[in-house]
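For this view, one protein chain was removed and the others were kept in their places.
Moving on to chain A:
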Amino acid sequence: MLVFRRSRRAVGFVMRAARCAVLPALTCVSVAHAGPASASDPILQTEENDIATLPAIGPHVVFIEDPVYRHAKDGRVLIVDADQGRLLGMVQAAYNANFVAERATGAIHVAETTWAHGNRGKRYDLLAGYDPKALTVTTDIELPGRALVTPKKPNMALSANDSRIYIGDMSPTNGVHVLEAKTGKLLGTIDTPGCALVYPWGGTGFSSVCADGSLVNVDSADVAKPAVTHTPSFFAPDRDPVFEHSPEVAADGHVPFISFSGLVYDAALGGTPTIAAPWSIEQAAGMKPASDSRAPFEVTWRPGGWQLAALHRADNTLYVLMHKGTFWTHKDSGTEIWVFDLHAHKLLRRLHLARPSAMVGVTQDSKPLLFTTDDDGDLFIADAQTGQVKRTMKHLGDSLVFTVAGGE
């Protein structure tokens, strides 16, 4: 398109020059003001369109979900080089879509929903797999269904060895579709009545959170006959539920479940999960623990946002968006990020945010970058150690809701 415009401009100049030869001086003056090329300028070479490819997906390449809430059938996944602050590409991710990125290759898989005639007609729930270099579609299959919910990372997951994709369903009973990542083949659907979300562990396992505050744990090695266990309830959903966006990295089963009041239940998921006694992030910061729903008016520091927490696996550090508010402000944007040592239950540092953010993400390398956003869809790329913003991508999207960094 750009080349075409340049060609038209060149033709226009030739025509103006020809007109100058026969029309009064005024016309010629205007041509002179337009700044015609001098005889010494080289003639631009003709060009052909080509197509860029993505670089190898390193730890500082980040995939970002933008559901474009204002017209949600036009969602997308954006791919950003965080070292350059440059958009590398995007793929369509229609209507409250979700995605995962293979850790080894960076290939992404998008679960999305479309209708045959735009907003009507036959509904299609789809899983599209993309080539990690060309972003061309490699697999494109119809799903039996999927949960339509504002996009949350744990509604879709990838097994530790990148071989299996799990997609949460709610139509309206809860279940998880298990698919082969390489081919998109549906291996089966496992019902998880009364439980939602997918936190993967190992090559074939996942856990879901249940309505009574327990976990259901599923080993889907044999999808037709999954091995299912239940934990006792470990939190009170009515009083102090755990956030759905409690973070996990690389399907290693380590999930610090964070409650609305700021209690952290460190869980090692598996067939028989272990869940440590909770600790309070406010207490770790030298304050008294925040109240739960039985004392909703108490104003104090609380966790909140959408992707409200991120985990750096190697350092075992937990990044949590914090704001001051009452109970039931669990979706309020954070004005600070508090960074904790997950082993020591110790506050390491508090990072002030110039713009409140509902999303925090972190890369998994030894010089991690931190991602936040704001209401304008800007992306802020900061040093995770100091919180200093290194790059800002203005209005990268409409609503940036969660990130998946390369290898995460």
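Quick note on the criterion: contacts are C-beta pairs under 8 Å (C-beta built on N, C-alpha and C of every residue); 3 or more make two chains touch, one makes a residue touch a chain; residues count from 1.
Note that contacts and distances are computed from a predicted model.
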- Hidden chain of the complex, named as in its UniProt record, picked from "Nitrite/sulfite reductase", "Methylamine dehydrogenase (amicyanin)", "Regulator of SigK" or "ABC transporter permease subunit": "Methylamine dehydrogenase (amicyanin)"
- Query: Which listed residue, A:110, A:147, A:311 or A:384, touches the chain dropped from view?
  - Reply: A:147
- Query: Among the options A:235, A:301 or A:402, which residue touches the chain absent from this view?
  - Reply: A:235
- Item | Touching the absent chain when the full complex is considered, from A:214, A:307 or A:364 | A:214
- Query: Touching the missing chain, which residues of chain A?
  - Reply: 69-73, 95-96, 113, 115, 119-120, 123, 145, 147-150, 152, 170-175, 191, 193-197, 208-214, 232-238, 241-244, 296-297, 326-331
